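Before we start, here is the structure in question, set down as structure tokens.
What follows is part of the complex, with its chains left where they were.
Chain naming follows the written order as A and B, and within any one chain the residues start at number 1.
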């Protein structure tokens, strides 16, 4: 879910105050939500720290449960374990290599993530960065950071600000790159 | 499920009165049905609005539950959540990008949708538009609109007018394009 769009738009992540208007006040929450973060030792970027940092910028009302597994094919079991520990939503963070075998691994990993979601009935937001998506390590690091943060906003919105993500429906969001935007002529 | 057919036929969507003959009167319904709509922020067209608008043109007897998720791989969990909220059928609306990785995403998404349906025993009508199906943005927008609306008719028929969709069995319907029609010589 990431490719170069035609036009650059405003980034979704950012300061917490800028988003306060849409946020449900934490004081109204019945209980603290639990957000699970499962990441891998295979990844070449510390995605979990980026996700947790961004989540905390978005607001309050949640605790983070973090868990590290070896590779992307272990994410589904990790997510299931986090749900069993009481998480309401899990972010599954991983990196996909360049080789054909890695693409089959990614399909197997996705299969597992879908199977767990179908069973548990809660979201696992998969954040996958493919090693060949950027031209050098610095750009790749930037992509890891941005995509992870933008999905952290999605995670927060799914739990606390459904109106905010609904407002983005059909608008061509692209996590990690500039947004594609809505098709020309479809928005007034 | 959409490609250019040999001949153009009458479109299925349209005014509500034209279809009244086949509709089950809402007054006979035991309870209001619930139709879930899950769409994405990735899509470049507001498919949910088109679906809801068309559903309302078809008749009464239902309430809509709407939910937005980031991308197509999140549709299955979204649909499962809508079933857990009492929906009788879910329309899952999404856009598939041009790259090979997007096709794998679509397969993973479909896998999840099948897994949820197998578990819940209710329909998720997947409406997917591939970015490369049209030659420009205006045509693509038209395709998004038409395919979504024609599947909204399918959704309504599955719940309220099974005889109407049965009457279309084996007739080569193509949502979003002109219908292919039945094979030559197979219908009197």
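Observations, loosely collected:
The rule is simple: a residue touches a chain if its C-beta (ideal position, glycine included) is under 8 Å from a C-beta of that chain, and two chains touch if they have at least 3 such contacts.
Keep in mind the model is a prediction, meaning the values are calculated, not measured.
Counting all copies of the one sequence in the full complex of this file gives 5, of which 2 are shown in place.
Criterion: only the chains that are shown with their structure count from here on.
Distance between chain centres (mean CA atoms), subunit A to subunit B: 27 Å. Against subunit B, the residues of subunit A that register as touching in their complex are 1, 3, 103, 106-107, 110-111, 113-115, 117-119, 121-126, 130, 151, 154, 158, 162, 165-166, 168-175, 180-187. Residues 39-49, 66-71, 73-74, 76-78, 80-81, 84, 97-99, 101-102, 104-105, 107-109, 111-112, 115-116, 119, 137-138, 140-141, 144 of subunit B are the ones that touch subunit A when the two sit in their complex.
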